[in-house]
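Once you've had a glance at the structure underneath, I'll fire off some questions.
A single protein chain has been omitted from the complex, and every remaining protein chain is retained in its original position.
So, chain A:
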Amino acid sequence: MGSYIGRRILTGTLTIILAIIFSFLLIHLAPGNPVSILSGRDNPSPEMEAALIAKYGLDQSVFVQLGSYLKNIVQGDLGQSISNNRPVVEMIAERIGPTLLLSLTTAILSLLIGTALGIYCARSAGSKLDSALNGISYLFDAMPGFWLGMMLILLFASGLKLLPTAGMVDLRADYTGFAHYLDVLKHLILPGLTLTLISTPYFFRIARSSVIQVMSEDFVNTLRATGMKESRIFNKYVFKNAILPTVTVFGITLAYIFTGVAIIEIVFSWPGMGSFMLKAISSRDYPLLMGIYLILSVSVAVNMIIVDLLYAFIDPRIRYK
């Protein structure tokens, strides 16, 4: 088990390093002269060009540049944003909080609701409630998130005027303390509801189908043949087997926690990473983009490690490989 954890962490770290190097080289492969991007002109003056080349070390070889980039990352310096002229780290730090709040809340809510409903429906498969929830799950799964978000805005914000249409805080009021949290919560409801509605069906269907599948396995019959009660069979044996796919899907959901909600963030003007990333792309702010990619790849890799370790904990067959 110990060596398994060690190996997994080692390969995960390697993945992160490779991802950084790859994204660095990818940007270098991109067409266009960095000087013209940096200066913002097609034909910069020779003095300006020389100054920029000297400032950013562009006359060095790619490997020297890569080396200094890696060195800076280790020191926590992700460079300077071109469009805002502020440190990338600082800008990302500002945006990470709101995204985490939105995506973590909805990920956990849809995990809990979807899995609980899925298990319940699997155990009464074929019932009216089961068919109804199944139909509803397809409906929400097929619904585009941005459209649902706009409809909810139309209904609850524009129509009923119950909730704010956009943003994370009320800009006209200056709440502090508890009132501030309440204000954020009020703004969180609509985007949160949208995301929860469209991602719950995944968890629902995965839990439902894997419980049904495990319930039909022979070992469940063996347990029945020993005289065990259905509730005990489920709690002690079936659940442990059926939960693995849910762990996988939750892991994948968490991996995209920083950028996966971009569209919804835009619909609700949520000040998070997703909308920030799209802005960075459209303004060709490469240092900022690379910073975001870095965060993204690290979070994917770290999540994969966590999921793999969880697997080993749940499933002994993986542990000994």
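Just so we're on the same page, contacts are C-beta pairs under 8 Å (C-beta built on N, C-alpha and C of every residue); 3 or more make two chains touch, one makes a residue touch a chain; residues count from 1.
The rule is short, and it goes like this: contacts and distances are computed from a predicted model.
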Protein name as given in UniProt for the chain not displayed, "Cytochrome c biogenesis heme-transporting ATPase CcmA", "Multicomponent Na+:H+ antiporter subunit F", "ATP phosphoribosyltransferase regulatory subunit" or "Peptide/nickel transport system ATP-binding protein"
"Peptide/nickel transport system ATP-binding protein"
From the listed residues A:N72, A:S131, A:T222 or A:N235, report the one that touches the chain absent from this view.
A:T222
Looking at A:K55, A:K128, A:K161 or A:R317, which makes contact with the chain not pictured?
A:R317
Touch list for chain A against the chain that is not drawn
217-219, 221-229, 236-237, 240-241, 314-317, 320
